[in-house]
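Below, a portion of the complex is reproduced, with chain positions unchanged.
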Amino acid sequence: MIIIMSREASAEQVTRVQQQLRASGLGVHLSQGVERTIIGAIGDRSPELMPMVAALAGVERVIPILKPFKLASRDFQPESTLVQVGAAVFGGEETVVIAGPCAIEDEEQLLSTAQHIKAAGARLLRGGAFKPRTSPYSFQGLKSEGLKLIQEVAKETGLAVVTEVVSPHEVELVARYAQMLQIGARNMQNYALLQEVGRAKLPVLLKRGMAATIEEWLMAAEYIMKEGNYQVVLCERGIRTFETATRNTLDVSAIALAKEWSHLPVIADPSHASGRRNLVLPLARAALAAGADGLMVEVHPHPETALSDGAQSLDFAQFDAVIKGLTPLLTALGRRL
Amino acid sequence: MIIIMSREASAEQVTRVQQQLRASGLGVHLSQGVERTIIGAIGDRSPELMPMVAALAGVERVIPILKPFKLASRDFQPESTLVQVGAAVFGGEETVVIAGPCAIEDEEQLLSTAQHIKAAGARLLRGGAFKPRTSPYSFQGLKSEGLKLIQEVAKETGLAVVTEVVSPHEVELVARYAQMLQIGARNMQNYALLQEVGRAKLPVLLKRGMAATIEEWLMAAEYIMKEGNYQVVLCERGIRTFETATRNTLDVSAIALAKEWSHLPVIADPSHASGRRNLVLPLARAALAAGADGLMVEVHPHPETALSDGAQSLDFAQFDAVIKGLTPLLTALGRRL
Amino acid sequence: MIIIMSREASAEQVTRVQQQLRASGLGVHLSQGVERTIIGAIGDRSPELMPMVAALAGVERVIPILKPFKLASRDFQPESTLVQVGAAVFGGEETVVIAGPCAIEDEEQLLSTAQHIKAAGARLLRGGAFKPRTSPYSFQGLKSEGLKLIQEVAKETGLAVVTEVVSPHEVELVARYAQMLQIGARNMQNYALLQEVGRAKLPVLLKRGMAATIEEWLMAAEYIMKEGNYQVVLCERGIRTFETATRNTLDVSAIALAKEWSHLPVIADPSHASGRRNLVLPLARAALAAGADGLMVEVHPHPETALSDGAQSLDFAQFDAVIKGLTPLLTALGRRL
């Protein structure tokens, strides 16, 4: 890290900072300018020591040099991680499509959807059994009932299951029914939950928080990986901005940058990003063109009766049109479904 | 709610929407304009039915009329709620000051801080035993060890304790040591946690999420209240914006609006809002001037050795200066410490 | 527009609002609910009357039904507008590439760039003669000297010229040298300037303001069109968000939505959107995949000596790589350079 001392910093304060850095095992490099004294601190632990240093008397600003994530970084592992879930592999040549309803409602809804998306080329079935909803009066999901349903349907159709887990003590339960655990955007910094899925043996789909920087998103992955679970797939789902015409703003740069900084696979969720059915195809295309390794799309047999997120869900014909609309693009990008 | 049909909506689609509304127990009012057909839907359940209606064919937009929160609303309870914690009462004439270190580090740190802030007029001692940190490599708190420490110190000094709880299964543990449970900004939409503190018997301090609208913040309070716990104090701690000169942007309008829309007490955290020690006094003043019922301030005997958030912590002399700087303002506002 | 009266609105206030609406020539439709009275106001002038109505006593909220833009709307003109500049046509099957340096520096720089981008497939040469810079101490452009230079170079290479105009009284000057006038992001709501280019006979490239909603962007186009100039091309160049890893956040949804709401062509500027050279290709791809009609890319013979925006400028080899990287994608999308 680089420490910029304030103009008024005394010689004593400059000395004090250097002592603290050395006491913490960091190498120290002093640069006495006309306007400011600048101290370089060298060593692995520098990211975690930044807040302490920032509080020292006479310090104006502390600037990180190293990215704070390690296990998630390409510096740590240059080659791309491949994450296998069922028959699908994230991070390679395949473009993995996850599809299904926002919430699991009943067997008919789920089975018809699963059969349809499977036929269209999807590899994983999504469907929420535990639904984090802004309102306590909205449908909260079928819970364990829903988990059983999705497991059966997945077996019958040969799809793998990804479903959200919202509380540390439900990780073990959900892991019995799913092949991949989803951490939702609202829980991206729910560290107790991240640590728990880090101890699970299943791959994790980690959605970006709606106001999380790319760095914070990778730090959330780091929490999971630090517990020993390296099977993490990142999912960009739009960030919160001043624009109100769309539910969120899909950040395609984040897809490209996350792929550059990290070896983990990155997919996109154009349904949540836009909140508008007719934007799913253009956003899906944009995400893949920016380098995404896959997509997560909401599909419902009858979006107009869906218990949640109907406005952004595709019906079967619309889903087919999206897949069809992606195919030539994938070929051009040297990828395949 | 008001439903705006798209220009191309067929007569059949308009009929369909009306049928669905009536089937859901809502009153229906049709307004056929030249450009658009508009349908008014009247009834209590309209907020929760909005997503379903938004997905119906031919619907362009759905606009809420009623605020989605009920228990938290002044419509539900016009008079202000008073929340008592130890000897302090939030929401009345008193301006309650909560102070203490970001994290509990050791007895000496905590005791000296408690004695000092008590003498200066604070009523509650803050201090984190479970610390949600962006990096898994940062200090994560002393956990139950820390809880014991803060309980002892509080007893010795006659202060009440507020401390953060980060996981549903620790609510019961934390409740044994604290008089008030804090939900941090990152967990504002951790619904499993909200429900659990909703079942606890202790008052809750609910921080606003860094990208949460005022409405979403009140919906988070609604989650807690729906479980039967009405002792909720809201805390504005700055929102995330494009401005990088401050850690967050303190939203004083949110303080005034939350007081207008809700009967719950509202306090502010100028330390986290700014991330800069020298802004604590002006922001504390601004928050109180906008109508806040109290303040939460980080104080540490030696900020330069603090294990977290040192740059925004006040030392004892600085804390005294803040309290002194607030006193004439409080008198002018007809309030008191 | 729809007017939602406050719960406490008196019968008199409701009557008053209706009278005002009728006096303004609007049709009125009353809907008396249990909780609220709602008034629908029907008529062309309703968007411009909204602020007046919002101020009437007893009014809680006013909700627009019609989009406020007319000339820019697909409601007004369903078929896509084609804008011809030199040999290029924006808005049709062609994907128009604009390239060139951020600022015009000297003949050698400009001529070598022009020759190179022409050979690679670009149709327009960009280059700033008047540079709006955040700092008054930064290079402000060669002004009329630069205009002459770019005109000569364009003639020699057979490219058309697009260059920025920053002040109403320079529109006439710039129009003598360029084939297309650019309005920069900082000037998107400089209405005096918009009106002046609206009176010019040249096509206009209108960049989106960095905090402008899609609706405000189209309203800026409306300002130009209202003066009689319908040859407007929109340019998405990234919006300002909390994310600091990129200079701006490219909003691909805005490309798709602007194409849906408006008949005007839409292009993207991946150089300004990211501020990072290595993101130009993925963002260019994403923009085209989302439906953009063209691209604007910064190219400089020696980015490391550029007088502005060097960090995001491509050198010749990098530009060739971008064009090469786009070609298969364009084919897949049924478009061509």
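Worth a mention:
We call the chains A, B and C, going by the order they appear; numbering starts again at 1 in every chain.
The rule we apply is simple: a residue touches a chain if its C-beta (ideal position, glycine included) is under 8 Å from a C-beta of that chain, and two chains touch if they have at least 3 such contacts.
This structure is a prediction, so every number in the text was calculated from the model and none was measured.
Within the whole complex of this structure, the shared sequence is present as 4 copies, and 3 of these are drawn in position.
Simple rule for what comes next: only the chains that are shown with their structure count from here on.
Chain centres computed from CA atoms place C at the largest separation from chain B.
One rotation lays the C-alpha atoms of chain A on chain B, and its angle is 180 degrees to the nearest 5. Nearest to the common centre of all protein CA atoms is the CA centroid of chain A.
Chain centres here are Cα means. That of chain A falls 31 Å from that of chain C.
Separation between the centroids of chain B and chain C, computed from CA atoms only, is 39 Å.
For chain B, residues that reach two or more other chains under the stated contact definition are 211, 240.
Residue ranges on chain B touching chain C, taken from their complex, read 2, 4, 7, 27, 29, 31, 33-36, 38, 40, 42, 63, 65-66, 75, 211, 240-242, 244.
Contacts from chain A toward chain B in the complex involve residues 20, 47-48, 51-52, 54-57, 59, 68, 132-138, 166-170, 186-187, 189-193, 209-211, 216, 219, 222-223, 226, 240, 303-311, 313. Against chain C, the residues of chain A that register as touching in their complex are 211, 213-215, 239, 241-246, 249-257, 260, 273-274, 278-279, 282-283, 285-291, 328-329, 331-333.
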